[in-house]
Structure formats: structure tokens, C-alpha cells
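A single protein chain has been removed from this complex, and every other one stays in its place.
Showing chain A:
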Amino acid sequence: MHHAIQAERLVKTYGKVRALDGLSFEVPTGTIFGLLGPNGAGKSTAVRILTTLSRPDDGTATVAGLDVMRSQDQVRLAIGCVTQKISVDPATTGRENLVLHGALYGLPRRDLRRRTDELLARFGLAEAADRPARTYSGGMQRKLDVAMGLIHRPRVLFLDEPTTGLDPEARAALWAEIAGLAADEGLTILLTTHYLEEADRLAATLAIVDRGRVVAAGSPDALKNELRGDAIVADLAGTESLAEAERALGRVPGAREVTVSGRRLRARVDDGAAAVPLVLAALDAAGVRVGAITVARPSLDDVYLRHTGRTFEEEAA
């Protein structure tokens, strides 16, 4: 089995909203795959279909080689699922959460006990294991949540925005755990996120999702390299006509993909450092005052901008 997940032309509509509009991607076995996109792009809908929670209106998908619509029961045994909301039961202890969840998979008692201890140790929850989960910090609850998704040794793990709502420290800790999991357990992980940094750090390959479709896919580096060249971002200080500034920037030799958002101008150039004086001169000549100018190597944000025509921050806001 070469691909752990294969989604082909998935379509799902809710009323008039087309949440998925022919979404296709595939995930090589044993890798971390990122579905990146803003809220409402269709990431969670895709996860709901792949985890047998929801049925697509059209298209097909396999997980661990099993058809998600025809072999629901087998798919459910092969996957672990960590939903967007932390779904531990606050009234019971960490250990009980794991044991009850494991029992749903029919794990034999002794195996379940051993696996529970193993996971509690792995996620640093051994000491808190017998305290009610309501006494856990957000980061600890999320770790327990992920541990629950692993209790039956799934082949594919789904993590739907696993670090949303966590503080930076807890987020970094969870990143380390997730990266380790793929390496140690030979697991395939599908991760959805609206944090560019998260996708960049964890995913071997990723797909950028926009309005229910994949607009770009590949490794983070390949996607960035595709852009060829550096980004120049100029923040305008004055209130001059933006159109004029945009035209002036467009006249700079080698500048391409000029865009405006708010009081911010962007362009792509081959050599950022060499282009800065030219850009400043051109804007100055057009009577545009510049507050700040930065040069950056391509980021996933640039990739996102290139493929959707919008910056990520704009979308997230």
C-alpha cells in the first residue's frame, strides 16, 4: 500500500455552501501530511469524511487502503482521530479516559493496561494519571486527547487543528510529540492547521486548501522554491493613492506579482537586496512615502498568497 490516504474529487455541500468542491490529495504511508487553509476552507469537512463521520455527496476516498464509505467498520479500527475540540471526559481520570476509549476498540484487558501505561509515560502524564482530567492544563488535556487517539495503535492518525488554543510553550511541546510519533510508530499523520509555522515545521508534504479545493501541493520547500525569488514588502506611511504606488512598483525592473493589501505593497524579485534601492527610488519618484521595507525569503504565506490571491493573515482575520 503506497498511499495511506487517497481523496479523489470529494464534494460536500451544506445547504447552499459548497464546503468541498472536488478536493483531491494523497498521503504517502508513514509521513506527516498537512492540510493548510483558513477557517472554512473545508479542512474539517475533509477530515470528517475520511474518518467516516460524514459522507461525501460525490467522490471517493480510501484510508489505509479501505474505502471510507464501503468499509466503515474496518476504517474505524485503522484510524485514530483527535477532533478540533479537546474531547476528554473531565469527570474521569486520565487513565480512565484511555481505558474506556481503548475498550471501544475491544482491546484485551491486559494489552489495554500495558498500552495505557505506555502512552501515559510517553506523553508525560504518568504522575497525573489518576487525577480527574478537569484538573489538567490545556496542554495536558490535549496530550491525553492525542494519547486516546493512539490507544489502539492505529495506522493513520487524524489531528484536526491540534494546537489551536494552546499557549506557545504547550504548542512547541506538542509539535515535538507529533514529530516523534511519525518517526517511532511508523504512523501516517494527517494534520489540519491554519498555522503556517505548524505546517512548515511538521509536514513532509502539504496541500493548501482554498474554498474546498487543493490549490497547491508538495513539500513546504518545493512550494517555496517554486516561487523563485524574494518577497519585498513595503508599508506605506502616507495616504497617497495606492494605485499610483502599485504602478510605480510595477515599473521597477524585475518586480513581478505586485499586490496591495491595506497599506502594504508586495512584490517578488530575483534578488531582494539589490532591488530595495530601486524600489525606494521608484516609490519616492512617484511621491509615495514608505514607512518600512523588508526583504524576506519565500514563506508559506507567500505560497498561499500566490495560489489564492490573498494573504494568510487577511483570511485568518
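The definition used in the following text is that a contact is a pair of C-beta atoms (placed from the backbone, for glycine too) under 8 Å apart; a residue touches a chain by one contact, two chains touch by 3 or more; residues count from 1.
Throughout what follows, contacts and distances are computed from a predicted model.
Its UniProt record calls the unshown chain "Transport permease protein", which is the correct pick from "NADH-quinone oxidoreductase subunit E", "Heterodisulfide reductase subunit C", "Transport permease protein" or "ABC transporter domain-containing protein". Although one chain is not drawn, the whole complex shows that of A:Leu53, A:Leu242 or A:Val276 it is A:Leu53 that touches it. Residue A:Ser87 is the one among A:Ser87, A:Thr164 or A:Thr259 that touches the chain not shown.
Screening A:Leu107, A:Leu125 or A:Leu196 for touch with the missing chain picks out A:Leu107. Residue positions on chain A in contact with the hidden chain: 48, 51-55, 71, 73-74, 76-79, 81-87, 89, 91-92, 96, 100-101, 103-107, in rising order.
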